[in-house]
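In this view, the complex is presented without one of its protein chains, the others remaining in place.
So, chain A:
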């Protein structure tokens, strides 16, 4: 009687303790069940469950457990612990890796922001200086004009214009302030900086204020494609320059974002030599074939178009331009 009472109490104690334990663990289990590693976690749970069931069956079928069973029981138990530890450390490693790439991205973003804000500061200074100079110039012009010295007026004006209005740096990141999607802004920013540093003439336009694009598009996909097409254009221009097909002042890349109704359009074009270059030659050389990764460029762009029904692409040669065009239609435009 005593032993059965004891059994009863230990059973109840076990249930209560495991309930309390579970209460603490359940939230963790839930996060693990829904995280990216859910398959592994379920696998681990299944393994523990199956092995304990098998053990249970063994122990119940034999009233006197032999040494073999005890050993295998111990082994299974150890294995379960080992697997649990493996799983936990795997998750830890993943977390570390993720935060590392996130940090890198953040760092790059920060650098870009700093560069952009210093550019804005610079503009602010120039504007203030202009305001200051303006009054002085006006005064001296007045004197010249009163004396009828027209040539003096013109000379002074043109001197000032040349030194202050032709500065490319002043218009380096024109229209970027109209893009209100961080990812789309930062890709253009970094590519404009690259072209500026390479000394390739470029223009970028974004007339409309862009707050959103059709929702089904993964921004990372889009940014990658935009990056690739910028890279292709830059690479093509550098190639034409190095192989003497184009002079430095003829190199040119023009790009734009555009929004009509609620679509999103991206276009980029780069200058090509005036000779009879066919598209297949171009797609072989400047456009699709990168030195290290043959054919990577166009393949990625095509993949992007295939992934989304509402993405249409267009690339062709016209006059002395190679033109690439990407349009993302509102989703309801293609599903009818």
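To be clear about the criterion, a residue touches a chain if its C-beta (ideal position, glycine included) is under 8 Å from a C-beta of that chain, and two chains touch if they have at least 3 such contacts; residues count from 1.
Throughout what follows, contacts and distances are computed from a predicted model.
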Query raised in the report: UniProt names the one chain left off this complex as which of "Branched-chain amino acid ABC transporter permease", "Molybdopterin-dependent oxidoreductase", "AbpR response regulator" or "GTP-binding protein"?
Result: "AbpR response regulator"
Report task. Looking beyond the chains shown, say which of A:115, A:183, A:250 or A:333 touches the absent one. Result -> A:333
Requested in this report: May I ask which residue of A:55, A:83 or A:312 touches the chain that does not appear here?
Outcome: A:312
Report summary line: Residues of chain A touching the missing chain are 158, 165, 168, 171, 174-175, 201-207, 254-256, 258, 260-261, 263, 265, 267, 269, 279-280, 305-306, 308-309, 312-318, 323, 325, 327, 329, 333-334
